[in-house]
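Dropping a structure here in structure tokens format, bear with me for questions.
Every protein chain but one is kept in place in this view of the complex.
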Amino acid sequence: MPSYVLTMQCADGPGIVKATATGIADVEGNILENDQFSDPVTGQFCMRTRFESPIADISNVRQAIDAQTAGFAPTLGIRHEEVQRRAVVMVSSFDHCLADLLYRRAHGDIPIEICAVISNHEHCRSLCEQYGVPYHYVPVTKETKSVAEEKVLEIVKELDIDLVILARYMQILSDDVCQQLSGKIINIHHSFLPGFKGARPYHRAYERGVKLIGATAHFVTRDLDEGPIIEQDVVRVSHARQVQDLVAIGRDIERTVLSRAVRLVAEDRVALVGNRTVIFSQ
Amino acid sequence: MPSYVLTMQCADGPGIVKATATGIADVEGNILENDQFSDPVTGQFCMRTRFESPIADISNVRQAIDAQTAGFAPTLGIRHEEVQRRAVVMVSSFDHCLADLLYRRAHGDIPIEICAVISNHEHCRSLCEQYGVPYHYVPVTKETKSVAEEKVLEIVKELDIDLVILARYMQILSDDVCQQLSGKIINIHHSFLPGFKGARPYHRAYERGVKLIGATAHFVTRDLDEGPIIEQDVVRVSHARQVQDLVAIGRDIERTVLSRAVRLVAEDRVALVGNRTVIFSQ
Amino acid sequence: MPSYVLTMQCADGPGIVKATATGIADVEGNILENDQFSDPVTGQFCMRTRFESPIADISNVRQAIDAQTAGFAPTLGIRHEEVQRRAVVMVSSFDHCLADLLYRRAHGDIPIEICAVISNHEHCRSLCEQYGVPYHYVPVTKETKSVAEEKVLEIVKELDIDLVILARYMQILSDDVCQQLSGKIINIHHSFLPGFKGARPYHRAYERGVKLIGATAHFVTRDLDEGPIIEQDVVRVSHARQVQDLVAIGRDIERTVLSRAVRLVAEDRVALVGNRTVIFSQ
Partner (left out) sequence: MPSYVLTMQCADGPGIVKATATGIADVEGNILENDQFSDPVTGQFCMRTRFESPIADISNVRQAIDAQTAGFAPTLGIRHEEVQRRAVVMVSSFDHCLADLLYRRAHGDIPIEICAVISNHEHCRSLCEQYGVPYHYVPVTKETKSVAEEKVLEIVKELDIDLVILARYMQILSDDVCQQLSGKIINIHHSFLPGFKGARPYHRAYERGVKLIGATAHFVTRDLDEGPIIEQDVVRVSHARQVQDLVAIGRDIERTVLSRAVRLVAEDRVALVGNRTVIFSQ
């Protein structure tokens, strides 16, 4: 029986769950998983529901749910669960996050299709070839930056990409690109934000003498390292660790945090309420 | 407006959420929080819903929900959110778990009423007096064990207790008492179960040379330390820590784990499916 | 046999360990614990050694070690292990950190003597009385701030205090007081520094949507929340947690982090190299 993932967001009020559940019942659906959150500050309601239905035509299913919930004017998303997000990964010369995503993807841990890798270096080409993923070398200099960004947007468009993953891509994207990819581009920052925004976070973490270092996966917005946070984690480090040790230790936490964030996004477990994310974790 | 906490458990099937949401809508209810789980192994469905309704009479609210959900023959619980569970804490001579529960209770962190403390020692009396909690000294010897247990059951009955908390109570309860209090008695065990069941877990953890020690809060059943697990946690310890250090370090993890478990139970966030718990955490 | 705790700091170079171990051997000492660190950046060497010696007169022991190590011109500290640091705790109206310190002190977990509590509120008086600790109510207004600070310094001097612990003391101390107490005053800040320095960190953590909140124990310097970090930790929080929840959850992490830091300082396990701490943990 086909299964569906439904996401919904609207102003909170009585009757939304009843309406949605009725819509699902109208297509003989059985709810497998259901998460919801009513934000007391903004009055926003978010929901994620996974259900089975004998109806295989997604437009019929959507119609049934639309019919019941229209009064709430929700932002509504629905997809066949087996249809995976189409992703492109952007990377510079550090390959640990990319390697982790490719490995997990190959083992079925992250339900995305990695359609291409874009890099401003040639460094990760052979890794991608091992996994059969097309590799686009798009070099960036001060002069060619806008051309390079055009090329990126072109690839995103041509491949019908849903999700752009900056996996330690060391170029700052222009406001225009951030805008165009808004809501579907995520980044891994190598610090526990809001600490150590910007460049060389491990150097500054060392200098400040913090006892834990971390990483943060977030949506990319025009404000550098200020986008909504999807996932964070930290690891303990001792005074004996030098900057290069922090960099090495950080690799683990970066790849773990980014992979978790990608999985959450890929499974529609992330909703946005203002600048905060709602995470429907398992 | 009064708010309610509803818990429900039944065989899984299509239409349960619709029925429940309809029942809630019938009393003009607005859902504030909703968690559910369909267990693929047993086919059991569990739900916890917190909602507001202008109807103040709980029997009317229950009736409306019963009417809609009766077809699923659920086990259904409903209470006014502000009505707190009535608890008794049992303790021997270590006071750290008891002190933590009393402190958190006083600061509004755990929504229970601590109606009494029962102990086989006099050690914790002054602590209880500071918080104005009645203290029952019920000594236990091999000869008086059954008399002592009778006394405990009597207090539980007289005070109309919903929840018995063994907060490092060092006597093993008889099968009969476990049976009579089944489902409403929880214990903190000072190891990460199933490791180090039974006596002197810190000594055995030291001897085995484990790198983390832990604690486990669980429902009490007749099989010692085998009841459904509610919460667990661990803390790292080095080789330099001796048994008495593990005991001291363990105090922190014991009190934290027990307090979390009590809060989960007090807020109806724990459902039982076979010997496993479903935890509707925030 | 008396045991000693020796701390040493000097420029790194060959022969320091030999010299120190020879000094200890000269008083028939047996090393029980020994930790050291050579900082590659500053070239500083730090050491902490715990040893037993049949010589009970500390000045003789010190002389022997001085004699062997003088060539390295170290900053050297030595004390009988059983002689505890004399501490004063400063607190405002939140009592969780103070309560934790008093509880742990009473259970022998933290080897300090709590000689007095100073507060700008009356709130914690009865708590202190339960533990038999003198309570000094020193109110602070804009007008009386310097008088109040004089009073604090007077108490510190009169009681011969080694360690001032700001356990959620909500007044900012003047540069002059920070200066006078330099190296012997520590604070708990209710965020994971350097994130959310300054006021209302939980409110800002909520607004930023971080997935972990934390606490930081640090030495107090004139630069607010910029002093050397002694200990930090974090705890995961979900989107469902409101500001008041973060405050409640934060209590646990604040008291844990502060107590760990106080213990580390009390046991001479903290050395300072520039603005970074070296922690000789067990």
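We just call them A, B and C in the order they show up, numbering each chain from 1.
We adopt the following convention: contacts are C-beta pairs under 8 Å (C-beta built on N, C-alpha and C of every residue); 3 or more make two chains touch, one makes a residue touch a chain.
Treat the numbers as computed from the prediction; the structure is a model and nothing was measured.
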Query: Among B:127, B:234 or B:249, which residue is in contact with the omitted chain in the full complex?
result: B:234
- request: Write down which of C:38, C:63 or C:144 is the residue touching the left-out chain.
  value: C:38
Statement: Logged for chain C, residues touching the omitted partner chain are 12-18, 21-22, 24-25, 28-36, 38
Field: For chain B, residues in touch with the removed chain
entry: 37, 40-41, 192-196, 207-212, 214, 228-229, 231-234, 238-240, 242, 273, 275-279, 281
Query: Of the residues in chain A, which ones touch the absent chain?
result: 33, 96, 99, 103, 107-109, 130, 238, 240-241, 245, 248, 251-252, 256, 281-282
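Going forward, only the chains that are shown with their structure count from here on.
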Message: Measuring between Cα centroids, what's the chain most distant from chain C?
response: A
Mean-CA-position distance for chain C and chain A (Å): 41
Between chain B and chain C, centroid-to-centroid distance (C-alpha), Å: 37
Query: What parts of chain B, by residue number, touch at least two of the other chains?
result: 33
